[in-house]
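Removed: one protein chain of the complex. Kept in place: all other protein chains.
Every chain is named by a letter (A, B and C) in the order it is written, and numbering of its residues begins at 1.
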Amino acid sequence: MAAHRPAPELITRGWLNTDSDLSLTDFRGKVVMIEAFQMLCPGCVSHGLPQAQKVHQTFSRDDVAVIGLHTVFEHHAAQGSKEALEAFLHEYRVPFPVALDAWDETGKIPLTMRAYQMRGTPTLLLIDRQGNLRKQVFGGVDDLALGAEIMAVLRDKPAPRAQSTAARTQSGCTDEGCAAPNL
Amino acid sequence: MAAHRPAPELITRGWLNTDSDLSLTDFRGKVVMIEAFQMLCPGCVSHGLPQAQKVHQTFSRDDVAVIGLHTVFEHHAAQGSKEALEAFLHEYRVPFPVALDAWDETGKIPLTMRAYQMRGTPTLLLIDRQGNLRKQVFGGVDDLALGAEIMAVLRDKPAPRAQSTAARTQSGCTDEGCAAPNL
Amino acid sequence: MAAHRPAPELITRGWLNTDSDLSLTDFRGKVVMIEAFQMLCPGCVSHGLPQAQKVHQTFSRDDVAVIGLHTVFEHHAAQGSKEALEAFLHEYRVPFPVALDAWDETGKIPLTMRAYQMRGTPTLLLIDRQGNLRKQVFGGVDDLALGAEIMAVLRDKPAPRAQSTAARTQSGCTDEGCAAPNL
Partner (left out) sequence: MAAHRPAPELITRGWLNTDSDLSLTDFRGKVVMIEAFQMLCPGCVSHGLPQAQKVHQTFSRDDVAVIGLHTVFEHHAAQGSKEALEAFLHEYRVPFPVALDAWDETGKIPLTMRAYQMRGTPTLLLIDRQGNLRKQVFGGVDDLALGAEIMAVLRDKPAPRAQSTAARTQSGCTDEGCAAPNL
């Protein structure tokens, strides 16, 4: 069995569409799909979020939890406020919980985005029932392939949780062509 | 010949994508298409603005001018600032001039939107070479019909400019089902 | 004024969706849009014919007549019979008259297709109120541009009918990349 790495915990500065703040451990036992997006990212609006809503409608809530993650790394004045995101989620009728990725004083890339070394938005994360990160894709994913992928993770046998390693938690994204600046 | 009413002048609090502020009189001699939108209006983002960009690309700039009009009547905190709109226009690559519709102290519906008695967004306006308002549609318009409509106005014989009347400039929208509140 | 060439008459071996055989002269005074297609041509099925149906629905029947022209130049056994075309028109709910382009003994390219020197299917023809060919396009045409084009021809001032010339009626298509073989 391949060793899977545990998904880094979400580091947030607030949540919308939920009564109380959430943590990945609240979803242990379910597959979790996280859609990392920015409200002014055209690909997120036209493809990523509609796909996340379709996953939310297609799978049983007992099996699959869908979470949005607002990873603002540009246009902070325009899309950085909770009010702006709240208006966006209302108008686009996003029904699932959405976390606001947190910043520290050092830079513009939010902390969860750094922990996952995301290259930009939209990024789709798939986390298994044991809390391991099983898939991370930057950009578009086809519906047919995604449906198969989610079901493959759902049908996985339970496995012991992978051990965290130091390498994984380093911040920063060094890929060439990375859409997120200043990492 | 039907009497056409002159298009009310734009009342703005600024412009983007242009070096200097514009006025409808700057476009006299051309057909003007105005796309009234809000950056957080899903129908504007998925249909209205892409269609306006297609008009911008299809017709000669000497014949047809395309203008955006940001008529914010809700979620003012999220989409009311010039910075927010600027980020939006950048990300969605809107190439034509965009006016920010002005507010007064009395209410939430911006002034140009009131002057045209718009029912909501997206609203498409078509103004002929003489400055008369020839078409105003709230909601979706089919590409084939719009192409025909624009050409019909383009091929119109020049006519004397219509006289303005008091009735036309009254503010407020009283239609049932109007998408704009508090008119 | 540019001299327009008269549209060659349709040479047919039958009609469907009409009580009696038709001729271009039956439509004099109207703009005529002809959609040349083959029932097994994917681009015709997905784009050309749906667009022709939209034109049929959008414009007044007093102004614009839409005609299909079945120009079979390949797969004659599969799509050459009147029964095959009849089944196709029924299943795809094509509402306008459709002519079956005629063959002679010399080759596989049907006669009207030759007279217009069409390069393949779909080909869109636009004929003005006086019977002159105003536009001929092989492949896809955008709805917005087509709407404008049809209206431009509709709004044209009546002009004397152009004189037929010998050059126009020669058969054969010599363009490189021509989709129709053996021309």
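Please note the rule applied: contacts are C-beta pairs under 8 Å (C-beta built on N, C-alpha and C of every residue); 3 or more make two chains touch, one makes a residue touch a chain.
Everything quoted here is computed from the prediction, not taken from an experiment.
If I'm reading the header right, one chain is hidden. Which shown chains does it touch across the whole complex?
Per the touch rule above, the missing chain touches A, C.
If the hidden chain were put back, which of A:11, A:102 or A:152 would touch it?
With A:11, A:102 or A:152 as choices, the missing chain is touched by A:152.
Can you work out which residue in A:40, A:55 or A:78 touches the chain that's missing from view?
A:55
If the hidden chain were put back, which of C:11, C:24 or C:40 would touch it?
Counting the whole complex, the residue in contact with the absent chain is C:40.
Considering the whole complex, not just the chains shown, which residues of subunit C touch the missing one?
40-42, 45-46, 74-75, 77-79, 81, 83-84, 86-88, 90-92
By the contact definition given up top, give the residues of subunit A that touch the hidden chain.
Touch with the absent chain occurs at residues 51, 54-55, 58-59, 142-152, 155.
As a working rule, only the chains that are shown with their structure count from here on.
Measuring from the mean C-alpha position of subunit B to the mean C-alpha position of subunit C, what distance in angstrom results?
Their C-alpha centroids are separated by 38 Å.
Take the average of all CA coordinates in subunit A, do the same for subunit C, and state the distance between these two points in whole angstrom.
Computed from C-alpha means, the inter-chain centre distance equals 52 Å.
Of all residues in subunit C, which are in touch with two or more distinct other chains?
none
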